[in-house]
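One structure coming up, written as structure tokens, with questions to follow.
All protein chains but one are shown in place.
On to chain A.
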Amino acid sequence: METNTLPKREVQPSQVPDQPRQNQPPPQPKKSKFKRGKVLRNVLPFITAVLFLVPLIWMFFVSLKEQGAAISGVLEWFAPPYTFENYVHVVMDTAVLRWLVNSLVVGIITTIITLVVTSMAAFAISQIKFSYKKFIFVFFLAGLMVPGEATIIPLYQIVKDLSMLDSYIGLILPGIASPLGVVILKSFFDGVPKEVIDSAKIDGCSLFRIYYNIVLPLAKPAMAAIAIFTFIGSWNNFLWPYLAIFSEELYTLPIGIPTFNSNYSQDYVLPMTVNAVASIPVIIAFFFFEKQIVKGISFTGVKG
């Protein structure tokens, strides 16, 4: 809670560029005040960053402990000896790797199908003249307001009636049904110059070639943002797989981790190893895609 109020006061001086202050030396007492401000301004963000990382760093150090190691005191958590045996054990003897693969497969398939079907629908609405076009677009727009959490019970019944419970397809299909991609891509496709499309038509391009060779490549940034969000959404989805999957071999990571970890209450080592195994791929991916993720978030924030 401290971090909520403390830094706020100290952060404002950061808005002052350093240059002017050095040009006109302020009176003596003021100078020391500035110095203190400067120290706090540099130290507080750093301390906060460390606080944010401590639980994750702790997780990694615990995962390197010997199984059942008795720990008393903070520093002991971080002290050697270290061992990678837990990782070997978790990867070889448990279903965690299987769950990781399941999450990957479900996430990738969901993302690919989402990109294909939403871009096609967006293309139709943006570039093809057909009847009731406006109505259909508004019909899709309205779906943005349907919260998946509030329709999960009837969704369960529907997927059950389709005999798709406890299967990948039952996990994947509801994940593609969000119209957000259509709405974003439609506004992107609208920006494609009309002359480009017209001249392609005159050259005898089929609609599919216009879609695939002209419009899609121009929408790469929007497609990337949608891909990242669809994948992260699927990767982290908890509620739907929690209801729809019963077989342990079909679990995704978010469902598998609690099943595994709830068997442990005093042994910290194995649960933290499982957490680490589940997090390492995501953290690596984050370092590769940080720019795109950050851009994508700003994008959704503005577009809603």
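Everything that follows uses one rule, which is that contacts are C-beta pairs under 8 Å (C-beta built on N, C-alpha and C of every residue); 3 or more make two chains touch, one makes a residue touch a chain; residues count from 1.
Quick note on the criterion: contacts and distances are computed from a predicted model.
Undergrad: One chain is missing here; what is its name in UniProt, given the choices "ATP-binding cassette domain-containing protein", "Sugar ABC transporter permease", "Multicomponent K+:H+ antiporter subunit A" or "MnhB domain-containing protein"?
TA: Its UniProt record gives the name "Sugar ABC transporter permease".
Undergrad: Write down which of A:39, A:97 or A:294 is the residue touching the left-out chain.
TA: Of all options in A:39, A:97 or A:294, contact with the hidden chain holds for A:294.
Undergrad: Counting contacts across the full complex, list the positions on chain A that touch the omitted chain.
TA: 1, 3-5, 7-8, 11-18, 20, 41-42, 44-46, 48-50, 52-56, 58-59, 62, 71-74, 77, 116-118, 120-121, 123-125, 128-131, 133, 136, 140-141, 143-147, 149-158, 173-174, 176-179, 182, 207, 211, 232, 235-236, 238-239, 242-243, 253-255, 257-258, 261, 266, 268, 271-272, 274-275, 278-279, 282-283, 286, 290, 293-294, 297-298, 301-302, 304
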